[in-house]
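What you see is the complex with one protein chain gone and the rest in place.
Each chain gets a letter, A and B, in the order it is written, and its residues are counted from 1.
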Amino acid sequence: MDLGIEKSARKGLVLFTQYEAGSAIKKAIAGGREDVLFELRESRLKGRGGAGFPTSTKWMITAAATAEKKYIVCNADEGEPGTFKDRVLLMEYPEAVFDGMVIAGYTIGAQYGIVYLRGEYEYMFAMLKEYLEGMRAKNLLGQNILGKEGFNFDIEIRLGSGAYVCGEETALIESLEGQRGEPRNRPPYPVNTGYMGFPTVVNNVETLAAVPHILLKTGEWFRKHGTDKSTGSKLFSVSGDCERPGVYELPWGISVRELLDVVGARDTKAVQVGGASGVCIPKSQFMRKLSYEDAGTGGSVMVFNETRSMLNVMHNFMDFFVEESCGQCTPCRIGNERLLEGVHKLISGDFTFAYIRNLKELGATMQVASKCGLGQSSPNAFLSILENFSDEIYQSNGSGVTHA
Amino acid sequence: MLKQTESRAPVSQKSHKIDKPVDPNSIGATITIELNEKKIAVPLGTTILEACKANQVRVPTLCHHEDLCIAGVCRVCVVEVEGMKSLQAACAFPITSQIKIKTSTENVRKARRHIIDLLLSEHHGECYTCVRNRNCELRALASEYGVDGFTFGHREKKMHEIDKSSYSVLRDMDKCILCRRCVRTCIDLQEVGVLEAIDRGGKTHIGTFMGKPLSEVICINCGQCINRCPTGALFTNDPSDDIWRAIDDPTKHVVIQTAPSPRAAIGEEFGMPAGTSMTGELNTALRRIGFDKVFDTDFSADLTIMEEGTELLLRLKAALVDKDPNVKLPQFTSCSPGWVKFIEHFYPESLDYLSTAKSPQQMFGALMKTYYAQEYNLDPKDIVTVAVMPCSAKKFECNRPEMVDSGYKDVDYGLTTRELAKMIKEAGIFLPEMPKSEFNDPFGEASGAGLIFGATGGVMEAALRTAYELITGREVPFENLRIEACRGFEGIKQASVKLEGCVPAWSFLEGVDLKFVVAHGTANARTVMELFKQGELNDVHFVEIMGCPGGCIGGGGQPIPTSPEIRKKRAEAIYAEDESMTIRKSHENPHVKLIYEKFLTDGPCGHKSHELLHTKYVKRGSFIV
Partner (left out) sequence: MLVYEKNNLMEEIQQLGKKHGINRNALIPILQDIQAKYHGISDFAQQEIGRMLSIHPVEVYSVVSFYSFLNSNIEGRNVVRLCKTVSCDLAGKCDIVKAIERELGIKFGETTKDKRISLEYTNCLGMCDQGPAMIVNERVYGKLTPEAAVTIINEIK
């Protein structure tokens, strides 16, 4: 299958470096749980799915919980528009991802690992299953892993069925339990009450893939990359108007401008950082840094050149959320419909500024009153495009929009 | 004691129930928080909503209902918790740390207004004509929270056909606000499983299996969803226009029977506190409306006790004396049409265990168009029988094709408490102002036993009062005839009465420990049936099951709202009325005695009563065609 860039051509600081399967597991077992947690804490690794919760805290809470069973779930429900880094990791670096899961299992005392693979990636299913079989043969999975008495851990792959919201960790758990993928009320958090009511760590593919590297090369080494609050490197999935779209591993803190140079983007008007749930950055802000402190992202970077209609982009994103909201809570279910209606009115020119002001306020409410991260971030694109490209948006007044 | 089996309701409908701390007196069981800058102590695990309620802070709610598990979906109850980026749903947030809560900040007020605005933007329906226009929770919130216009538009066109397929429950999805109370009622509280959220995103709606009409899926017509719907999306199939027409027709003789539960609750529709009994006032009101006769369903409840009790004794005799291996024990009660349809669908193989006695409503109807017609020289075809019931399933019951034993439709209309209140208002009557009056003869006198049918455990208590006395010749050995083991709102109750010193006719029962089980709400009924299937009820003799939580007083036709507190008050009204009666045992009801002398001459469970007062059931099964 054509995957764009060859693996051998990939260059990076952490994830896109050599890793020998099983080596970090060996080190983890030799050093003990405390060491793993120590290195992780030192690394200041934060969740790569976008929310940026400290991974070590998540693991520590679950490790401290006493329960009959614990679970480690790898969130491979990569559905954020413009994100495809997990595809690359799973296809090309499964050893790092799965070893990360085994180490997590060892550290928190979980016996079961589940990979929730999005339905769209079903084509990887057989390959990944085969890889897991190989791990079992090498005793990297199964009973008494690598001779460690009592360390039993196995991984199962479960397929999603086409629902963006299942990337939200509690929705993912609901889906695993055979339910509609509707996010739960939190608290309680999955680290206490997760899959089947047991303590569960849900980590992004990229987070887990970083763990073996951190363990082998120390947390201190990892921390040297990136910025103070955003340590290490990040995989950026770059798409849109540029010469070299693809996945790039770059240190956190790189500016939008620098990234655009790397991927060969010219005449760029705007960059959508963080996918549909992210924000749209105009040219004037290209010095902004990609980091948790400034423009945080799960990795999606979409580049739009001068010829593109931002209203069209907005339209596409709002369509997306109306479809992909789980439909459970009022602000997200109806709020997104009203915002989409607003986009239609912007397109037709049939709007008043008072009405647009109301929609902006509604967006602010959705950001704080929605039940989960999806709803809370769903108005971001609408609000930021409206704010940063107001001239363009209001000028299209009545004239309709040209196709992007 | 019976082991409670795991409820069949899905985890997602229950997982957000919050466990209360084990012991409120243990160290660390309370926690000090700040609520609107006031320090208060609350038990650990209390929700913010509960903490607010206990401290006189009103937080609006929509998806929250006391009877149901937590959903946290409407978001109208959001509050600010210091240190958290987003607002938190008060109903779903358990307090486990020393948080600071603010319930009326700018953000909170804006968010609430927006949410109500959003709900209104998708809510089609004119308040003027809505059945819920006096007690619609959405409407109340809109006016309380300053929503005075349609900021985000309003749906002008009707999007959905009203589903009028059911005899009992109608659905107008244009008024649905997706709070999912009906879903939690149907799946979790009642474990029937008709309604669920369908599709996702903007298309999400509450629907039935494959979008079929309600009459084609396994709805038991209990109407509990109606009682918990905050808007007018769910309502009963109202026959009042037909009834008015009958009243206005001089050739029709329109009689009405009133069940005890509506009488204990209808006052709520006129602003009276829950638990105000209105029996005497209601009699007057009904006459003023134009009903020709006003009868008491309690009379046929007494009759039910005679029939059902006799049936039980016959089954016991078959088991103990004749050693009949095929005798069906325990015997299950059959007065609740919701429960009857439930067992027909989910446990059709066990239908033989159900008493064949009709419900009081249907016994009444059958006698009305036979015995009453004969006694009063009326042509049964000119008699219109109306039954005032706390129940939506009674509408389905009176329309069952087999309920025509009189040669006519035994009961023409089942009317709910709410619908009757509406008729009374339409007639220009304010119920609490009415002078009291008595029921009409010959069905006007009843015993307290017939009356307590309204509360869960009532049938059992009434049956015991009669059976014990018939068997032993003595009154039941409880102070003031209160059989406490039958009372109260525990989901499943179990007890026994030892039969000693039996009269000769029933000497075979000497020393028998008469065991009985009482359950209410079909979720508990399901538990009982699962235990029954496992053989755990083999030594039980009699099982009372009512389809609705709390029994008839919590029926699907009762005034809205409902809550454990309200149901308790209604039950208290019924028990108090029972104690005020002179006759408190069914077999002592003089009219019951008379009817067995004059009409049902071969006695309870005799040939004639079998013809008129007993019925057959349908093995419906649970496959949806």
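Note that a contact is a pair of C-beta atoms (placed from the backbone, for glycine too) under 8 Å apart; a residue touches a chain by one contact, two chains touch by 3 or more.
From a predicted model like this one, the values you see are computed outputs, not experimental measurements.
Colleague: Please identify which residue in A:Met302, A:Leu346 or A:Leu374 touches the non-displayed chain.
Modeller: The one listed residue touching the chain not shown is A:Met302.
Colleague: For the chain not shown, which residue from A:Cys74, A:Ala163, A:Val273 or A:Leu290 touches it across the whole complex?
Modeller: Hidden-chain contact among the options goes to A:Ala163.
Colleague: Taking the full complex into account, find the residue in A:Gly22, A:Gly240, A:Gly253 or A:Gly274 that is in contact with the omitted chain.
Modeller: A:Gly240
Colleague: Of B:Val194, B:Leu354 or B:Ala571, which residue touches the hidden chain?
Modeller: B:Val194
Colleague: Give the residue, chosen from A:Gly79, A:Gly113, A:Gly298 or A:Gly375, that touches the chain omitted from the document.
Modeller: A:Gly79
Colleague: What does the interface between chain A and the hidden chain look like in terms of residue numbers?
Modeller: Contact residues on chain A toward the absent chain are 1-2, 4, 78-84, 86-87, 118-123, 125, 158-164, 175-181, 196, 237-241, 245-247, 272, 275-276, 300, 302, 304, 308, 312-313, 316-317, 320, 323-324, 326, 403-404.
Colleague: Could you list which residues of chain B touch the chain missing from the display?
Modeller: Residues 8, 10-11, 187, 192-200, 207-210, 217, 622-624 of chain B touch the chain absent from view.
Everything that follows uses one rule, which is that only the chains that are shown with their structure count from here on.
Colleague: Determine the centre-to-centre distance between chain A and chain B, using the mean Cα coordinates as centres, and give it in whole Å.
Modeller: For chain A versus chain B, the centre distance works out to 49 Å.
Colleague: Which residues, counting only chain A, touch chain B once they are in their complex?
Modeller: These residues of chain A touch chain B: 163, 165, 174, 177, 179-180, 182, 184-185, 187-188, 193, 197, 321-331, 333-338, 341, 358, 361-362, 364-365, 367-371, 376.
Colleague: Where on chain B does chain A make contact in their complex?
Modeller: 10-12, 15-16, 70, 72-76, 78, 85-87, 89, 92-94, 96, 107, 110-111, 114-115, 118-119, 121-122, 151-153, 177-178, 197, 199-204
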